[in-house]
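In this view, the complex is presented without one of its protein chains, the others remaining in place.
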Amino acid sequence: MTQDLHTEKMVINMGPHHPSTHGVCRLILTLDGENVVECEPVIGYLHRSIEKICENRTYAQCIPLMDRFEYVTSMSCNWVFALATEKLTDLEIPERAEYLRVIMTELNRIASHLLCIGVTGLDLGALTPFLYTFRERELILDLFEMTCGQRLTYNYIRIGGVSQDIPDEFIPKCREFLDIFDEKVDDYEKVLTENPIWMARNKGIGVISKQQVYDFAISGPSARASGVDFDIRRDDPYSVYDRFDYTIPVFEGGDSYDRYRARVQEMRESAKIIGQALDQLPGGDIRAKVRAMFKPKAGEVYSRIENSRGEMGIYLLSDGGKKPVRVRARGASYNHLLIIPEIIKGLKIADLVAIFASLDVILPEIDR
Amino acid sequence: MNPAELTAYITSNFSGQLETVENDQAEPYFIVPLSDLVPFSKFIHDDPQLELNYLMNMAGVDTGEQFEVVLNPCSLVNMQRLFFKVVLDRGDPKFDTVSNLWAAANWYEREIWELYGFEITGHPNLKRFLLPDDWDDGFPLRKGWVGKNVIPLPEK
Amino acid sequence: MELYPIFGWLDGLLEKVGITGPTADLITLVALAAMVFGLLSLIALFLVWWERKISAHIQQRFGPMMAGWHGVLQTVADAVKLIQKEDIVPTLADRKVFFWAPVICFVSAFAAYIVIPFGEGLIVSDLNIGILYIIAITTFTVISLLMAGWGSNNKYALIGGMRSAAQAVSYEIPLVLSILGVVMVAGSMSMVDIVESQSGWGGFRWNIFFQPLGFVIYLIAATAEANRTPFDLPEAEQELVAGFNIEYSGMKFAMFFLAEFVNMFTVSAIATTVFLGGWNGPFLPSWIWFLGKTLAIVFLLMVFRWSFPRLRVDQLMEFAWKVLLPLAFLNILYVGVFAKWLNW
Partner (left out) sequence: MGIISKLPVFTENLPGGGLVTTSLNQILTMTQAKSLWYLLFGTACCAIELMATGASRYDFDRLGMIFRASPRQSDLMIVAGTVTYKMAPIVKRLYDQMAEPRYVLAMGGCAIGGGPFYYDSYSVLRGIDKIIPVDVYVPGCPPRPEALLQGCLEVGKKLRTQKLEDWSGPKNESR
C-alpha cells in the first residue's frame, strides 16, 4: 500500500540572526522533517580583519586588539600574545606578575564556564540557571573591575608582566568569592546535572570519538570529555602552573552531557588553583623594564595556552622591527564548528542547538 | 624525546632532503621542499615513534619577498611538537592539500586560499567563506595590498 | 451570590423601555458575554504581570517596576503599545488564513468559559455535556496554531505549527482519559454535578484524594495542552526563533499572547473543577475558593516554566504514548474497580 510518498527536503537557514547561534554564525540546514540531513556553516559575518590590523600596529598596541579576538576570556588572549612576544625576547618576568597572571586567567576561565553553562541552559529551555550563573559571574567581574577597571576587555596582561597591581581589598574579596563558590556550583549541579530532562536532552548526543579529536584538533573540555587526557597547563607547561596541584577532569562519554560535566568540574579545579595562588603570592614589582618602542628579536614562534574553550595559540613572525610581520591567532571554536556537520547527521534541530552550546562555539575566534 | 633527539630521529629516518633551522624555541624547526610536503606530513603523521596526529596551526605568511606556509603539528599521545615550513615560489604559489591527513587542515587551507590566493591542489571544497560573497578586491592579507574601503592609520 | 437576580433587574429595565421577547434575551446574553469577556481579559492581564513577577523573584531580580506601583500597569502598557504597532502581513502570506488564525485562537480560548462554574450559581449555562464541550473547544487552539504556522509562509512557523499539532494530538488522549475517571465517579458530565459530587465531608471530599494518579496525569497533559515548558515546543525561542507567532506583530500578536494565558487559566480552572472540588470549601464565599485553587494551579504551571528545560519532539511523543497513556488506562482500571467496590 505504501507507494513512495513524495517528501521534499526543506532547506532552512539558521541564519546569522538566531537566538541560539552564539554571535553571528549561519548554518544552512537541509532538513528531512525534523532530522538534519546536512549542515553547512557559513561564517565571516564577524570577520573584523584583526590579523591585518595587527600587522600595522606596534606590539603594545596589539594587546587591546587581541582582547577582541576572543572577548569572553580576554585575559587568556592578552596572555598568549604576551607569551609569544616574551619567547622572542630575553625578558625576565617577575614572580609576582606570573602569579597575578595565573589568578586572573583562572578567574576568567570560571567566568567563561559560567557563561557557557548559563547559555547552554538557556538554549535548552531552562531559563533560570542562566540567571544564577550570571549572578556569580558578576562577582568575578567586580574583581576584574577592581584591578583593571574593565568588565570584559581587560588589556591587563602586558608584555613583560601585568599593567597594575591588585588593590589591597582584592584578596579578601577573592577569598570571600572562593568560599561561597563551591556550594554555588553544587546549586547548579542540583538544578541541572541530575535533572532527567537535562540528561535526556544531552546524553548520547553529538558523540565525538578519540580519533575525531585528533583529526579535527578538538581541544579543551570538549576533548577531555572524549577521553583525551590532554591539558596544556600540565602537558606543555608555561608560567608557574607546575607549582599548583590540581586534577584534570577527564570523562569517557564524549557526548554533550560529559562536556557539560567536564566544564563544571573544571570550575572547581580552577577555584582550587586560585586559592593556592593567593596563598603563595610573593611580593616584588609587577613588570619587567620594557622600552616604549619595544623591539623583539627576529624570529618565528607558536605559543599556546589552555583557554576555557580549548587551545588558544598565536603564531608570531617578527623581523626585529617594532611591528609584527604576521600574527595568526588560532582559536579553539574554529575546529569545534568544523566538526559539527560531521556529528549532526541524522539528529534533530533541538540536538543541533544542544551540541552547538555544549561545544561552546563562539564566533569571534572563528572569524577573527 | 627532547627536541635534539627528535630532530636527529626525523633527519635520519626521513628519505627526502630537509633543512633544519637553528632557533632557541623548544621544538625542532624544518624547512621542507614543496614537493616533499605531503610525504613528510604522511611520515610524521603515521610514524609510530612520532605520531604527530594533532595539527595545532597552519598559517599562510607573506614576508614581503617570499610566500610561505607554516604548519605546527603536535602529538597528544607522546606530547611532542614540531614546527615546519614550506616556501612557495612568488609567481605561482601552489601547494598540495594535507586535509586528508589532518581533517583540521580543511578550513585552514580554505582560509589561506581565500585571504592569500595560494592555489591548493586536491582540496575537497574550495569556497569563499570569510569574505563577503561579492568580494572582488584581491587577496587582503598580502603585503602591499590596499583595499578600496581601508582607511590607513594616519602617521603622527 | 446568585447570578439570576441581576438579570431579573435587567429584564425589568428592558420592560420599562418596551423591549420584550427574543430581543431582551439577546441583550441579556450580550451583557453576560461582555461581563465574562471583561472579567477574563482582566484575569489574563493579571496573569501576564504575575508570571513576570514570579519569574523575576525565582531568578532573584525585580521584574517590571516602572509602570505603576511594582509594575502593576505593565501589562496595560504592553497591551496599549501593541495596539499602536503596525499590523504587518507578509507579502507572500496566505492572507485569509493569516488573518483568521489569531481570531480562532482568541475565540476558542474564551469559548470554554460557558460551562466553567466560577461559584455557586456563577455559571453561564450548565450544559449536561459540559466537560465534553470543553475538551472539544480547547482543541480549536491547535487548529489556529496550524493556520498560523501555514499562513505566515515562514519555514520556522511551519515547523512550529506541525509540532503543536503533533503535541496536541498525542496529549489529548491522556487528558481525556484522566477526566473520564472523574466522570465515571460523578456519574454525569455536567460541571455542576461533578462539583456537587465532591461536596461531601464538609466540602473536602475532593477527587484528588481518591484519584491522585489521575490528577498527576491531568496536570502533565494540561501543561502540554497549554504549550507550557517543558512542552513549549511550538514557540521554542532557541530553536524556532519564535515558533508559530514569528510573523505576527501588533494586535494579532497580542491576541495570541493573551489567548495563551487564557488557555493556561482555562486548563487550571478545569483542574480545580474536576479534581479540587470547584467551589466547595468552608466559610469563604464559593467564588473565592474557586479563584484561590485555580491561581494555585496557575502558580504551579508557572513554576514549571522557570525550572524545567525543554523536551525534544520525539521524547515528547514517546512520553505521551509510552508512559502517560498506559498510566491513564491504569487509572481508569483503578477507578472502575474501587468505585464499584467502595461504592462511592
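Some observations on this one:
We call the chains A, B and C, going by the order they appear; numbering starts again at 1 in every chain.
Everything that follows uses one rule, which is that a contact is a pair of C-beta atoms (placed from the backbone, for glycine too) under 8 Å apart; a residue touches a chain by one contact, two chains touch by 3 or more.
Note that the structure is predicted; figures quoted are calculated from it, not measured.
Although one chain is omitted from the display, it touches the following shown chains in the full assembly: A, B, C.
Contact with the omitted chain, checked across C:Ile43, C:Ala221, C:Ile246 or C:Val335, is made by C:Ile246. Contact with the chain that does not appear here is found for just one residue of B:Pro28, B:Pro73 or B:Pro140, B:Pro140.
Residues 131-133, 137, 140, 147, 149-154 of subunit B touch the missing chain (whole complex, contact as defined above).
Listed for subunit C, the residues touching the missing chain in the whole complex are 52, 56, 59-67, 71, 73-74, 76-78, 80-91, 237, 241-242, 245-251, 253. Contact between subunit A and the absent chain runs through residues 15-17, 19, 23-24, 44-50, 52-53, 56, 64-65, 68, 71-72, 115, 119, 130-131, 134-135, 137-138, 141, 151-153, 364.
What we mean here is this: only the chains that are shown with their structure count from here on.
Contacts between chains trace an open chain of neighbours here, each touching only the next in line. With centres computed from CA atoms alone, A is the chain lying nearest the middle of all the protein shown.
Separation between the centroids of subunit A and subunit B, computed from CA atoms only, is 24 Å. A separation of 63 Å divides the Cα centre of subunit B from that of subunit C. Between subunit A and subunit C, the centres computed from C-alpha atoms are 45 Å apart. Chain contacts: subunit C has no residue touching two or more partner chains.
None of the residues of subunit B touches two or more other chains. Every residue of subunit A that touches subunit C in the complex is listed here, in rising order: 10, 12-13, 18-20, 34, 121-128, 131-132, 135, 191-192, 195, 197-198, 200-201, 348-351, 353. Residues of subunit C touching subunit A in their complex: 55, 58-61, 155-156, 159, 229-230, 232, 236-241, 305-315.
Considering their complex, residues 42-44, 47, 49, 51-52, 56-57, 87, 212-217, 228, 230, 235-236, 299-302, 304, 311, 313, 315, 317, 319, 325-326, 328, 330, 334-335, 338, 367 of subunit A touch subunit B.
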